[in-house]
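A protein chain is absent from this complex, but the other protein chains hold their places.
Moving on to chain A:
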């Protein structure tokens, strides 16, 4: 009785709470709490992302500063003091004397930044083209979707390599190292927009024939307002799922390109570059140069992927 009264008497407090409260009481959060896969992978992603963001605070050395390296520290095994300098490293050092642990933290920043930016870029491009082709139809649709079909027939890593090669040719050498990251984002983003465009176009086709869209059109809203304010919100949950899964793929694509030697420069290694460097020392027994970056990449890509998988099930009303 008293409780009800207090609640009624203090509406502002209820408003304050409502978003968080809503979320906590939602089916979504309930499903999240009940799924150990989601909880674990979310925790792993959080730990990795946070350690990448705060890398300069956590990492004992800055591996991107060539002046701080001591070549004599090269090939130090994990947790063993170096024979010449006496320095010890948690995960050992690579051929240039870089601390593998610090390099992983810094390399993960590149991997995550490139992956996230590429997905964001692909998402914006794909959503725009998907909305436009679904809403306007006709020639616009034919051209955009045929281009998408053609691009889908090529493996995305090939498309990314092609774009990377062309872009690199146009970059002056002195800026190549700085530009490499942006070129990577462009290359991976351009190779990945098709998924978004197809899903958004499908949703647009379904939604645009509905009465509320017709109503919006009748009151004279512009096509862009209808697309963004009315249609897009209804297509967002599949986009979110694709974005999460694409993030894992983009991280792997970046690692693949860097592994092939066409991605991040060796002086600023990403996880893929580190794996490429480490691969050269696999036969000679310096396993740690490959092992730790590879494990990190595996953990990162797997947990993002599992999270995306769970998200797809959770947001699909038919699976509930």
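The definition used in the following text is that a contact is a pair of C-beta atoms (placed from the backbone, for glycine too) under 8 Å apart; a residue touches a chain by one contact, two chains touch by 3 or more; residues count from 1.
In this section, contacts and distances are computed from a predicted model.
Not every chain of the complex appears here, and the one that does not is recorded in UniProt as "ABC transporter substrate-binding protein", selected from "ABC transporter substrate-binding protein", "Cytochrome bc1 complex cytochrome b subunit", "Cell division protein FtsX" or "Fe-S cluster assembly protein SufD". Seen from chain A, the chain kept out of the figure touches residues 65-67, 69-72, 74-75, 84, 95-97, 173-174, 176-177, 265-267, 279-286.
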